[in-house]
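Working notes for the structure below.
Only one protein chain is missing; all other protein chains are in place.
As written, the chain order gives the labels A, B and C, with residue 1 at the start of each chain.
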Amino acid sequence: MLYRWGTMPQTLSLNVLLFASWADALGSTVRVELPAGSTVADVLASLSARVSGSALPTPLVAVNQRYARPSDRIAVGDEIAIIPPVAGG
Amino acid sequence: MLYRWGTMPQTLSLNVLLFASWADALGSTVRVELPAGSTVADVLASLSARVSGSALPTPLVAVNQRYARPSDRIAVGDEIAIIPPVAGG
Amino acid sequence: MRSAIVERPLDPTALLAEVADTGSGASTLFVGTVRRVNQGRDVTGIDYTAYGPMAERELAAIVAAASERFGTERIVVEHRIGALALGEASIVIAVSHARRAQAMEAQRYVIEEVKKRVPIWKREHYADGTREWVDPTAAGAAIPAGTARAATGAQ
Partner (left out) sequence: MRSAIVERPLDPTALLAEVADTGSGASTLFVGTVRRVNQGRDVTGIDYTAYGPMAERELAAIVAAASERFGTERIVVEHRIGALALGEASIVIAVSHARRAQAMEAQRYVIEEVKKRVPIWKREHYADGTREWVDPTAAGAAIPAGTARAATGAQ
């Protein structure tokens, strides 16, 4: 993890949006604190730890309303959402 | 051509129904006289002779409102129709 | 399951309502309409004509086959004949099915079979005052009507 001290805060405080079964389990928004430089995968791991034992479906994660890859970095102010399997149509 | 004398008339008189470009060329019904035992192909050959030189599209033939094969025999009372390329829908 | 050849304007909404069912997860509607341009020529209207009894029989057979093949009784088709103006509907196909894939496949099956088998013909009227029978089997598409003798298969 590379970042320059002084330009990057040491922790990220995020309000993560949740939907459907994940919202039922954890609420529609959850506050998450992660080290600066954390990734989408880190966010998901943090939330998954809170629901261990349950069998929630594996979600995707959206960053700023776009589907993100697990390796994508999270920045301050990003809008993060947990997207359980969609069922529109 | 096989048929038994006495049970089959020697000639078939048919009113053939025509549609679209074939009706424009020959009218919507045409009287055709053919030897007994004639086939769908014979009907078509007889009509085609009347429009030789024109370039009407090759039609199918229906017998009693069903598509027929060229080798199918025609009988007295059959409803024969010339079906130019269809363009419904 | 119903099909008809009619001489009045078609009502897509009525057909959609006719197939609706709480057992269905999807309904599809196909509407064929008179197009302003065909083969690069300006179309002003179309006359549809049918070999009525056979057209009704073929249309009914297509609907029955689609019902069997895709597993729904909820298929309704109406084909209009007569003089149609630009934008008017010549055919409406309504299908509903428990499953969307079958609703869409049945729709497509019906329109493709109609185009192949149902003895209906159309004569396009053009902006230049001419009119021609449409021949989908011709290379370029339309056979001159009235002046049928001038037409060639290579058109």
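Throughout what follows, a contact is a pair of C-beta atoms (placed from the backbone, for glycine too) under 8 Å apart; a residue touches a chain by one contact, two chains touch by 3 or more.
A quick note: this is a predicted structure, and the numbers were derived from the prediction, not measured.
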Whole complex considered, the hidden chain contacts A, C
Even though one chain is not shown, chain A touches it at residues 17, 19-21, 24-25, 53-58, 62, 65-67, 81, 83-89
Against the hidden chain, chain C presents residues 12-13, 16, 20-37, 86-87, 96, 98, 100, 103-104, 107-108, 111
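One rule holds for everything that comes next: only the chains that are shown with their structure count from here on.
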Distance in whole angstrom between the CA centres of chain A and chain C is 52
So chain A residues touching two or more other chains come to none
Residue numbers in chain C touching two or more further chains are none
